[in-house]
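All protein chains of the complex are present and in place, except for one that has been dropped.
Naming follows writing order (A, B and C), and every chain is counted from residue 1.
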Amino acid sequence: MRERTIKIQKPRTYCGIVGVYGVSGASKDIYYGLNALQHRGQEAAGIVTRERKTDKTFFNVHRGPGLVADVFRDEKLLTEVLKGDAGIGHDRYSTTGSTENLKNVQPIVVNYRLGNLAISHNGNLTNSHRLRDELTQEGTIFQTTTDTEIILHLIARSKKDSVIDQVYEALEAIRGAFSLVILSDDQLIVARDPYGFRPLALGRLGKGFVAASETCAFDVIGAEYVRDVEPGEIIVIDDEALRTGETRSIFLPEIPRQSRHCIFEYIYFSRPDSRIFGESVDKVRRKIGKGLAEEAPVSNATAGSDAPSGEDDAKLVVISVPDSSNTATLGYVSQSMKMGIKARFEIGLIRSHYIGRTFIQPDQDTRTLKVKMKFNTVKGVLKGRRVVIVDDSIVRGTTSKQLVKLVREAEPAEVHFRVSSPPIMHPCYYGMDFPSEGELFANQFDGDIERMTEELNVDSLSYLSLEKLLDSVPLDERRGFCTACFSGDYPTEVEVNTKEEFEANINEVKI
Amino acid sequence: MRERTIKIQKPRTYCGIVGVYGVSGASKDIYYGLNALQHRGQEAAGIVTRERKTDKTFFNVHRGPGLVADVFRDEKLLTEVLKGDAGIGHDRYSTTGSTENLKNVQPIVVNYRLGNLAISHNGNLTNSHRLRDELTQEGTIFQTTTDTEIILHLIARSKKDSVIDQVYEALEAIRGAFSLVILSDDQLIVARDPYGFRPLALGRLGKGFVAASETCAFDVIGAEYVRDVEPGEIIVIDDEALRTGETRSIFLPEIPRQSRHCIFEYIYFSRPDSRIFGESVDKVRRKIGKGLAEEAPVSNATAGSDAPSGEDDAKLVVISVPDSSNTATLGYVSQSMKMGIKARFEIGLIRSHYIGRTFIQPDQDTRTLKVKMKFNTVKGVLKGRRVVIVDDSIVRGTTSKQLVKLVREAEPAEVHFRVSSPPIMHPCYYGMDFPSEGELFANQFDGDIERMTEELNVDSLSYLSLEKLLDSVPLDERRGFCTACFSGDYPTEVEVNTKEEFEANINEVKI
Amino acid sequence: MRERTIKIQKPRTYCGIVGVYGVSGASKDIYYGLNALQHRGQEAAGIVTRERKTDKTFFNVHRGPGLVADVFRDEKLLTEVLKGDAGIGHDRYSTTGSTENLKNVQPIVVNYRLGNLAISHNGNLTNSHRLRDELTQEGTIFQTTTDTEIILHLIARSKKDSVIDQVYEALEAIRGAFSLVILSDDQLIVARDPYGFRPLALGRLGKGFVAASETCAFDVIGAEYVRDVEPGEIIVIDDEALRTGETRSIFLPEIPRQSRHCIFEYIYFSRPDSRIFGESVDKVRRKIGKGLAEEAPVSNATAGSDAPSGEDDAKLVVISVPDSSNTATLGYVSQSMKMGIKARFEIGLIRSHYIGRTFIQPDQDTRTLKVKMKFNTVKGVLKGRRVVIVDDSIVRGTTSKQLVKLVREAEPAEVHFRVSSPPIMHPCYYGMDFPSEGELFANQFDGDIERMTEELNVDSLSYLSLEKLLDSVPLDERRGFCTACFSGDYPTEVEVNTKEEFEANINEVKI
Partner (left out) sequence: MRERTIKIQKPRTYCGIVGVYGVSGASKDIYYGLNALQHRGQEAAGIVTRERKTDKTFFNVHRGPGLVADVFRDEKLLTEVLKGDAGIGHDRYSTTGSTENLKNVQPIVVNYRLGNLAISHNGNLTNSHRLRDELTQEGTIFQTTTDTEIILHLIARSKKDSVIDQVYEALEAIRGAFSLVILSDDQLIVARDPYGFRPLALGRLGKGFVAASETCAFDVIGAEYVRDVEPGEIIVIDDEALRTGETRSIFLPEIPRQSRHCIFEYIYFSRPDSRIFGESVDKVRRKIGKGLAEEAPVSNATAGSDAPSGEDDAKLVVISVPDSSNTATLGYVSQSMKMGIKARFEIGLIRSHYIGRTFIQPDQDTRTLKVKMKFNTVKGVLKGRRVVIVDDSIVRGTTSKQLVKLVREAEPAEVHFRVSSPPIMHPCYYGMDFPSEGELFANQFDGDIERMTEELNVDSLSYLSLEKLLDSVPLDERRGFCTACFSGDYPTEVEVNTKEEFEANINEVKI
């Protein structure tokens, strides 16, 4: 028999999802919510709403490539096309390729035995190859290369006679990370995988309900945060829920005693003004910064320094890589000062916010230019100073090297690099867009700090320890964290195929 | 059990399809072919090509709304994206709605058990509701509202182990009109329904093969017409065919003794320079015009006329509604002259070819303007003359009425209306975009010529008889024609649902 | 002193112009009028309206590249932006270059001493180099490379204290061809050069006034044709004209006794349903065709033919190159028949109307494809027949050669080429987009019919004589015609520079 060459698109599952039920003009709230979650995905966006007419229920859809504000540039789309009091939305993570599978733009909308169904998914399945294999053996066709379509097929294949039973059966079959909002003709279903990898929160907006990846989406529309969706929980929001103000929940079987929240959401991905996994991101990120100072301070008296005392005070400046490491840097400085170090928080790097996806790439031989387009140094702040750069993580190392080079051009006395997370040694199969092991900076050097210090051309380099990181997050008996990218300890089995480099074999070009 | 409300999009199956196999840079030939077939569909266009790389086979896709020239405005799409030596394309018929289901843009491309599959379809199924019903009961999801997706699901559901066997099984199950080009990883499959409703021709281009709805697509790329695809025939074109120069064919079971070609393709839809159903369209159309003159001449001596003899000669002018009735009008004039009538072919209406789909519609109360934007009269040709307008058909009657009004403004002595087809009394379930019975002009007046004459405000009105029409086409023992829109005699069973007004319940707006 | 290298853009003055005064919602009428004149220019379009508010007068403008329907795709432009009861519009002729001076898109709108001024111009000046020279010496800056800007500067430089006096002074200074509509804060001024090269008609629309290049623009909006604007006439339409129903006119000095209308407007450029230069285009074009048959018939008995008599009848078919030579061809056939020749008008070439400006150009080595994209033969009509192709003119000869090649592929017995105008031997300095002398087909062969016959690969070739052409047009004591492209007899002096190849030295790319 012919060997199949079906390949699944490389997971790009940094995404933002929003669901609204029972709110008049739902599309506007979804729109504002997607904007607040724009940092989770800038490649594409889409909204589906349910519109009830006298004798029929319609699903209205608009999706497209680009930022939310670009995709929904024409307000009529919200007011005249996307009518209805319930709906879901999706922000998709940015890829760099010039060709892309447009049909992968979410939400996916289908029509099946029990009516219409739309789905937005944040996460990455770890048994998608096996499932896709089984489904195709049964005669299923795939129009996209997403995990999301697999979930839809599983729902539709279920023999059960209610959408919620079908969803239950489908979610029972999948493994890996999934935060979902599902819209049917009569319900909004909100669900999360048993480990709770990705965040998902439930809120109220007037008499209606909302769900979103992060609470910052609630703030913008004035919704009230109620609680996180529990790991393994499936919440059903329907007209009865609107009447009673109570939602119904069912739980997936085999929910582990302790969850495995993605610790990288705290380190880098979520917005600092959001509350996820039971704690404010800002608060955790500050603790992380403090922990980093405890473990890896840069003291005022450097070895071999014979600078006159009193002079050193002014010399030690701590800068962040804006905006992602701002909060951790503040924590680092405050703890340093508490430890008696005369350090000062400074703005040493200016970031241009106009550098977006449409930008013309500089030629290959001027790679520095790319970093220069995005960052510039404030020379007066750096010149002659002992500079500590606090960054949230090092993935490939390319940007970090260019950043250090840029900072060095401002002629600092020393450059110390502090990373507010442990070395990333392993890829993520639950949704972070890390490259393969061989491309990870820390992995390339086997985590050898000395060689990495040399490679980055810094005076010293330190990472936060995993222990300290875990001290900073709200760990308890029930709440655990996934640290697989640092430790290699994957909470779930990962099928072999997932570990290969994936590539779509259907290319579709943007219109 | 819950009543299903699944609705299928109103059939819009005027379409043009093209397939190419074994021609280097296939996308360019498909592009030129789709342009030649542009009259069959102006709403959207798409091309899929198969690209073989060392160890994988890719399907490259580009589709979009608009004319072929607009969708593929950037030449790089053809040369850099749509690489490969095999591919298929599709022109979609124009609809008037402002919102439309973008996913319905063809070709549809999927990935399934036996690899990639792309399909372009011209026609309309008559058992799609039952099939869709059965498929959804089995757990199938539908991402579009097209018949085409049904065919794909049937192929994928087949347990057979070769694409061609699966296609056979799928086509066995469907009823109605279908001309198809299907691209798999290793084959181009070209197929036509057992009645041969829609045209489909096979040709050679160098050592490669081509298929297209009409032969005018062959002319533009210099391909040689080989033969029509037979009703019920499934032709397999693969690498072996390239080597041997021979294609393999299998035939669907239960092919009726006599085909049922759509006679309206000859009357209006196909290009006059194409050869379909075994005869040149131009030739048939001319015979139709001649037959119309035989049956419904406008003589020089009109009843009650006391015009001095000799004067009448100059007065009788015959005009076409450009460009669709040009050929029939020529036939009408030549036969009239043969019958001793002094008639002259004249260009009395000038058509603007700039009036396309993007046009701003005049206000409702100035409906005439719409016709005026498209047509203007050559007053000198019409003034004081006895004018015969030959048109190919009357569907809703709106345009005809406005046209007569426009012609009357040029102050002709008389206006006679001749239609080169019988009255359209019934809807088409095989792909012509006719409205429901109640909206058909002839049906509204029960075919009462007197009342229709009055309604159109003409001095006389005649239609071609069905008998004369059948005399004009290459009818024989094996070759028959579908005349259902005139006679109500539908060659196949049509499921009840198909007879209702359809509407999609998933709306997607153009990006 | 440094030699100046200022160059003026090659004249591209096939254009359509429209003016409206005293009609509520003037922009819509201008829009429909520009559509009717679209054949005069497809490159760009623009509309300016005058909007009077309580204490100010605004000029609203919208211009852009493309067809009228594309430039004004959004209806709001007409209803909400281009408000006012007076306005002018412009269609610009299509160029082939990929870069173009966008600012040349008309109407040009400026603000000067006496208020706002907008201008649309059809024609080409013959003393523009000298004028531009003088103006620049006086310190004038040019933001475009058009003649039109020169006219505006001349108006503004005039010391006169009324717009109409200024316009008079400016038009007195210019030479060459100009049909103009000029909008000021209080007037619509309509003017034509003393020779009346380009057409320009005046009409009424309700109580308001309209002006347009051709009367077909009146028909579409239901305006009534009043009369042609006289050569050398400047018509002032203002609020008083609205009250009295009478316009005022002044005349330029030195109007020649006989006008010099562009005879090529009758041959090719104007729409057959328009009335220009005092006669219907259709009527003239038919006479031209008849004259061509008189001078250059193709008889049934060809030299050396031994075909049995009676057979020849069916064999002689006359085809047009649609749509431009349709009317002349009809005239050719009717006169041939009157002369006892058994000729038949046939549709032998089908033209695709979807081939527009956005089309991907075939590779250089397949030049035939370009013609094939636009035309296809109806083989049954041509095969074995003696074919007469009637075309309106031969400019470069490239298309004609490809057309003959295409027709020959249909295997006719003979191919005869008849041209309904004399050989074009000289460039046009009054607005027709002919190439330089060296590129003109007839000029290349010194008008040697034998060599041209060979080059075109036809059995015979004939042109209409200039005498016959002049017989066909409404020539009289006052009405003369410019035949310079045939005879080299230019009615005005042409400055030397105009005879060189021009090129803009400011390039602006389409947005």
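One rule holds in what follows: a contact is a pair of C-beta atoms (placed from the backbone, for glycine too) under 8 Å apart; a residue touches a chain by one contact, two chains touch by 3 or more.
Please read all numbers here as calculations on a predicted model, not as lab measurements.
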Contact set of the excluded chain (shown chains only): A, C
Residue, one of A:Ile30, A:Ile108 or A:Leu330, that touches the chain absent here: A:Leu330
Option from A:Arg130, A:Arg204, A:Arg248 or A:Arg344 whose C-beta touches the chain left out: A:Arg344
Contact residue for the chain not shown (choose from A:Pro272, A:Gly291 or A:Gly431): A:Pro272
Contact with the hidden chain (one of A:Lys56, A:Arg73 or A:Lys207): A:Arg73
Residue numbers in chain C that touch the chain omitted from display: 1-2, 4-7, 55-65, 71, 77, 81, 99, 103, 108-117, 136-137, 139-143, 145, 152-153, 156-159, 161, 505-509, 511
Where the missing chain touches chain A, by residue: 31-32, 35-36, 38-39, 42, 67-70, 72-73, 75, 78, 216, 219-222, 271-273, 280, 282-283, 322-323, 326-327, 330, 334, 344-347, 350, 352-356, 358-360, 362, 369, 372-373, 376-381
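The definition used in the following text is that only the chains that are shown with their structure count from here on.
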Any chain in contact with chain A as well as chain B: none
Equivalent interface positions on chain B and chain C, same or different at half: same
Chain of greatest Cα-centre distance to chain C: A
Whole-Å separation of chain centres (CA-atom averages), chain A against chain B: 49
Cα-centroid distance, chain B relative to chain C, in whole angstrom: 36
Chain A: positions in contact with at least two other chains: none
